[in-house]
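Note that one protein chain of the assembly has been removed; the remaining protein chains are unaltered in position.
Our next item is chain A:
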Amino acid sequence: MDRNTKYHALKVDTEKCFGCTHCMKSCPTEAIRIVDGIAVIDAGRCVDCGNCLRACPVDAIYVVHDGLSQIESYKYRVVLFPSVFIGQFAEVYSEGQIYEALLKLGFTHIFEVEQPVEWLMESIKESRDEVTDGPLISSFCPAIVRLIQCKYPSLVNNISHRKAPHDLAAHFAIQQLKAQGASETEIGIFYITPCSAKMAAVKQPVAEKKSIVTGIINMKDLYNRIMKLIPKHEHIDTTEFRKYLSKEGILWCLPRGETSWYRKKTMAIDGIHNVVKFLERLENNDVPQFDFLELKSCNQGCAGGILLTGNRFLTVERLQKRAARYPRANQITTAEWNKEDVKEKLISEKIEPRPVFVLDENRVRALDKIQKMNKILCQLPGIDCGGCGAPNCHALAEDIILGKARMSSCVFLQKKYVKEQKIKPEKAYQNLEKIWGEKRFDADCNKKGGRNEGF
């Protein structure tokens, strides 16, 4: 993958999308515009948080994944998944039954990613000393890492240079399988992702050349398959696969999962819009001193991941109950394995800032553009209706100076221009069709989205 073009897991199904603006309004980086009646995602600005997918009333936004067929090419077929996967299933299914269904599906080894989480904890604590000014920011959530890269470039140096739990589990799995005599080419590592951000992070890692993961599988897709295969009773003992799983590991991807063990001054924030508000203040030095910040894009952490099935609060509750049955991380013995080898592989490369809100590389021209933008804003009504195909008047003003839209894109200004006889009604109508699609305004009971009942 070319490092200059940003990979995104989120795609728009142009057959289903009818430009209802829900996604456009929910995007934290204002990356979406409506063009010709369809949502278009700006690749530079998108951080793969998945808010658009969540907001879409007709499932027009989807994520691409590798599918299960390629697992056949490997002798050792390892499935990695975060603990929230188990949390989706109702209490009537034991974890043993779920593990058994995964084996039935063709996997040979099963690893929940948060093990042995103690190694990652140690490594994250060590990375604290690499940050000279301000708090250490967790690199756990890839949507947050990308958000900081593009919107808060002054904070990139605060992001921990450590990889994610799935990297931990992948390297640990490889070490174990090699000990059993497997060669690396025989091992396929398949990661079940809870969200689009983790998918993008595997397909195009921010701070490493290539991910250790062989393929990614959509959690929603896998959930449906498992429900079909799940046995009524447990037949085999799968506890061996959970030997290194701990209380902290199970709770890792939930809010406070990363901060609860840190024991210094920490803060955990979930929900990308909450994170944005906090980072704004952090940049102003308008927050107390923190040692460690855990920032997660989804509400309720990964339990709110866009590829999960079911209710996030139920998932959290189930995981908390499950965690209560497991030992603490420091009670788990891993002495037989080479910790240092895995820890070394968890260190990631430098994270570069990727500012995307720059109006012009040339400062004089950029200043000129801001001044023009301010003048345009005086003309716009400030209603933020989205009728122009941009999320708000400010975004439209920006689009206008960047040459992506015109003053007459504003539906209200257009009315005014018609009244003042500056443009012909015919032309004004055509302008609207350009944004919202041809025949969009014709009466048609069967048109795309015609039955959309909103939220």
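Operating definition for what follows: a contact is a pair of C-beta atoms (placed from the backbone, for glycine too) under 8 Å apart; a residue touches a chain by one contact, two chains touch by 3 or more; residues count from 1.
In this section, contacts and distances are computed from a predicted model.
Missing chain, UniProt protein name, picked from "Cu-processing system ATP-binding protein", "ABC transporter permease", "Polysulfide reductase" or "Anti-sigma regulatory factor (Ser/Thr protein kinase)": "Anti-sigma regulatory factor (Ser/Thr protein kinase)". Touch with the chain omitted from the figure is made, among A:Ala90, A:Ala324, A:Val364 or A:Cys445, by A:Val364.
Chain A residues in contact with the hidden partner, per the touch definition given at the top, are 153-154, 156, 280-281, 283-286, 288, 353, 355, 357-361, 363-364, 366-371, 374.
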